[in-house]
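With one protein chain held back, the other chains of the complex are shown just where they sit.
The block that comes next holds chain A.
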Amino acid sequence: MSASSLRSFEYLEGLPGTTFNRLYKQPSTALAIFRRMLPHLAKSFVMALLYISHPMPVTDLEAWVRPDGRRERDNAVSLLERLHILAAATNPGKPRAYALTNPFAASLRLALTGGGNHNSFGVPYNLSEEDTMSVADLDEFARRQWEGVLGYMVGSTGMNVASEGVTLSQGVKILLASGALVEARGKTVDITKDGFAFILQEVNAQVWTMLILYLQNAESLNMDEVDVLAFLFMLGSLELGLPYSKANFSQTQANMLEDLGDFGIVYQASPDSSYFYPTRLATTLTSDAGGLRSSSFASTADNNRGFIVIETNYRVYAYTSSNLQIAILQLFARLITRYPNMVAGKVTRESIRRAVSMGITSDQIISYLTTHAHPQMAKNQPVLPPTVVDQIRLWQLEGDRMKATVGFLFKDFNTQAEFEAPCRYAEEIGVLVWKHEGQRKFFVTRHEQVAAYLRNKSGKGG
């Protein structure tokens, strides 16, 4: 389960039950949630229950799972309940039994068998042969737009990234700012810690993060959350390289198309045209195989997923000519030479310290290097040289020598006995952090109980 889907999980789980009810009315949504959000075992449960006419007793389900798989079973069941897919019903006189909730079950059945009149899988648009866009063109468009967004974020660090003629709309900039991925400071923008984390993720995860930001902002843009989500899941079920009609779209969806075009998720020739193309970013939304070739184009223009070689002497070689990738690399490495198809540099203490001070963590750097490792490097086990990994971690730890604890200082005790009693009490209840006998001072994380103790004591004494 990739990090991105976990993130969307958390978001979905927070939605109220009525939202789920409306969401599951669309077969494409039911299918996408089934496919993308559920762990493997949960899918088996759903399918087993899908065509059963009466609820399945809890004991039957328990008997179906092996005793050593109990933890997986409980996980699956609780997740299904949280997503309002499965409900346990208790009827008097009958044992507790599980059944799928209705809008979900009906929609999933519709998705599997076809039929109905919901149009949730997109209406293809008939276009003459010569007008159609090739898949390669769509990929190129998606790559350019998405790198434009990333370039806008990275470019703000002062490294000059040519934006390749992509102009970002105001909406995208506002979205990035509201998600705290960038911070506006006067005329310039600064990338934040979250922004760095975002940039170092893989594309699919980036797209999801962005879309969830979009969802959270939907209300403020007067859009219906359910409408937006359903539309996104519909996009995931479309086929790459086919034009689709916009004829039955609501106002919300039409607006969304324009915004998504800025990210490169969909392509339309002009805002007024009556059809659009989903790009690879859209069609892989609901596929969870991270190793799909789909995510490859993000790394560089050449269809090569990994391009970074790092040696035990901290030298980095990156086979790329993409300005964006170079700029990202420059965040944590000192680049020395640039060739037409490659840059060479070195990971140094200064470069890592600089990255850490900007809010990048060593884990982010390591995971970035791992995911973009050159195929030749990827054969190694472990992928990165352990010395380099350890050293990057150590360089980060250098800055973490001080630890701040919020709390309260007690001082000015008159006698040693007066000091010792509350000090011992604080130690017993586990709030003491530090004490100094000579200066008669001690430091606690919570003061209420200690204060009450002192009051109590002085009350008794006086």
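As a convention for this text, a contact is a pair of C-beta atoms (placed from the backbone, for glycine too) under 8 Å apart; a residue touches a chain by one contact, two chains touch by 3 or more; residues count from 1.
Basically, contacts and distances are computed from a predicted model.
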- line: Complex minus one chain; that chain's UniProt name from "tRNA (adenine(58)-N(1))-methyltransferase non-catalytic subunit TRM6", "Small ribosomal subunit protein mS25", "Exosome complex component RRP4 homolog" or "General transcription and DNA repair factor IIH subunit TFB4" is "General transcription and DNA repair factor IIH subunit TFB4"
Residue among A:Gly115, A:Pro340, A:Gly430 or A:Gly459 that touches the chain left out of view: A:Gly115
- prompt: Of A:Gly69, A:Pro95 or A:Pro271, which one is in contact with the hidden chain?
  reply: A:Gly69
- prompt: Touching the left-out chain: which of A:Leu15, A:Leu213, A:Met358 or A:Ala378?
  reply: A:Ala378
- prompt: Going by the touch rule given at the top, which residues of chain A touch the chain that is not shown?
  reply: 1-3, 27-28, 31, 34-35, 40-41, 43-44, 47-48, 50-52, 63-66, 68-69, 72-73, 110-124, 126, 237-239, 284, 286-293, 305, 375, 378-379
